[in-house]
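My questions all concern the structure below.
Note that this is a trimmed complex: some chains were dropped, and none of the rest were shifted.
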Amino acid sequence: MGKLKVGLIGGGGGGNFFGHVHKRAIAFDNSRELVAGALRSNPDEAMAAAQDYDVEGFTDYGALLEACQSGKLDLDYVTIVTPNHAHYAPAKAFLEAGIPVLCEKPITMTIAEAEDLQAIVEAKKVPFILAHTYTGHPMMMFAKELVRQGKIGDVRKVEAWYNQGWLATALEKEGLQQAEWRTDPAKTGISNCGGDIGTHAFVAATWVSGRSVSRVSARLNRFVEGRQLDDDFNVIAELDNGGTALITATQIAIGYKNDNGFRIYGSGGSLEWHQERAESLLVRTGEVDETYWIGANYSFLPNSVGSYLRVPSGHHEDFFAALANLHCTMERTILRSRGQEAPEPFDHPGVAEGVAGMRFVQAAVDSSAAQGAWTDL
Amino acid sequence: MGKLKVGLIGGGGGGNFFGHVHKRAIAFDNSRELVAGALRSNPDEAMAAAQDYDVEGFTDYGALLEACQSGKLDLDYVTIVTPNHAHYAPAKAFLEAGIPVLCEKPITMTIAEAEDLQAIVEAKKVPFILAHTYTGHPMMMFAKELVRQGKIGDVRKVEAWYNQGWLATALEKEGLQQAEWRTDPAKTGISNCGGDIGTHAFVAATWVSGRSVSRVSARLNRFVEGRQLDDDFNVIAELDNGGTALITATQIAIGYKNDNGFRIYGSGGSLEWHQERAESLLVRTGEVDETYWIGANYSFLPNSVGSYLRVPSGHHEDFFAALANLHCTMERTILRSRGQEAPEPFDHPGVAEGVAGMRFVQAAVDSSAAQGAWTDL
């Protein structure tokens, strides 16, 4: 039985390390392989990048799609890792062609675009996964399961955060590509910090807790002089059940790397998770603090989580594996849609979470502009 | 040379463990002693409590003050540990009599009362210390010094928090005295969670950072049914230099004990401190994370901090010592005011911080009532 064949859109730029991470994640389980790519916006560079990636090259996503549609190329799904402004067009094109899409976050530049993708996904029933990498960490999945099982009772309050320090100075003026496009409204949209990392905190707050955000009160800051977009993002959110979520992110916390995590306080207990020590989950329901570690052998893990694990306890799979888990969910979804055998895929974030994320960022930007006025999503 | 003589007001109630903590803190250094007390509101119980405390008993603070003024009793200062509503009257009376006061937080029930105390303190030049115990932790003092020295540059953002879980259920209906008065507006004032522990986070955010709060946008919650006051407290604050502070507290975080702490992000580095591991401070100014531990022998500690330490590195002085350090500051202040030799006292929170804390809580309550509208302090 062959491997699933995957195409990659974007990821060929020198500074875009994330294309290479996806490539690893695709190949991670030996059941998927990257075979083709439209890797840069410039056609010549795209073809050169394909050589570097060792895949069949295409000048742009249109050419890639045409090859699929003409039968010259057989892709099971595509992965989109372009800058934010270049997610929508290829996603739409491939979804309309019925080809599943695993797309980097944020889903699009505008709510309208996101809703448009949602309409297509729902109409065509084509698989779509939004690549919030951290949701692939087994202990984040386990947290979601624990909430779902009622382990901590009703969700009252959520804290979700993402603190970085790399943009504490104006790196975008020193030629760093990763900094340039993120701080450029034309490429990144209405929010830098909120869109780039605040959305991770948003997903942690909502996807894990099983709650949605109804409205927000926000304060966005630009601490580094000359920035057009926020480099600091603070939101107090109201949840659909009346609970409260603090969703915060910053890029000016010097010395912090990817300090992403969440706490969920319920009527019966609490959960706490940190991306930088992703392989454990803290659970507090009484007098004794409990720490759960990953491990394929652990009986406390439901099969929905345990089936994603690759090694026994005491060894940490971590970042690449987390992203691979999202591709694994795509793989399971595709196989099952074809009637082939595969374990149940986890309900990782998809187009609905993408739309919600866009609305969240828009509402936060609007609220901040309106002096923190509560703004509906 | 004799010990300083201290009187205690309040602290005799069965559930009031904090009176006993102060008693230990007073005696901690063998240079101060608790000699007298008006320990409960009921005169008979007050006298009985005095026996239990093994000090000279008085029926109420008025009698205690009278004894001082009539020369029957010689007190160097008094400590006030009554419930919130009973701070103002004795504080005012003793300050007006020129007797120094170390008072539990929050300083009073209203801003007007706090300002009244401030006027007296300033007019009479009588020492007043507000007992934010945690500010007595040497590593919190060291953090303040590092900011003052410019170690982390300009303060951009502060996160300060205090999470507890003990009021996640309605303990006040089960006869727990500590829960009863804290959730009763008549005894605790306009805010439970904000006043009781949010003020600790406020002090961390401002006293350590050296910045003041200009205005706030807040959301207060009452998660446990039947409560009149907040058990959850969330504030986004604007600092006087344009920075932002997140000041949050909750009493419904099941399994969390006294999870108080702060992070300060500056233009040149960051600081992080946690009350539950009070004896170390995390400093990040570059690629390598630094951890500083307490220790009387450490040369990195300025004398302003090191002079408070009692044992070499590797042994933790912790909670009682932290409170003792505030009494130590009072002792140094009094001795120096008399021209006696004593090391420089640290600038622990006093009446100004008390007034600011009252304004902060009031503004937070008002802002929350006004749908998070930005409210000046």
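So that you can tell them apart, the chains are marked A and B in the order they are listed, and the count of residues begins at 1 in each.
Going forward, a contact is a pair of C-beta atoms (placed from the backbone, for glycine too) under 8 Å apart; a residue touches a chain by one contact, two chains touch by 3 or more.
Owing to the predicted nature of the structure, the values given are computational and were not obtained by experimental measurement.
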Exercise for review: Count all the copies in this homomeric complex, not only the 2 that are shown.
Suggested key: 4
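Just so it is clear, only the chains that are shown with their structure count from here on.
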Review point. What whole-Å value do you get for the distance between chain A and chain B if each is reduced to the mean of its CA atoms?
Key: 42
**Study point:** chain A residues touching chain B - in the complex, by the definition given at the top
**Key:** 152, 156-157, 159, 165, 168, 217, 219, 221, 223, 232, 234, 236, 238, 244, 246, 248, 250, 252-256, 263, 265-270, 284-286, 289, 371-374
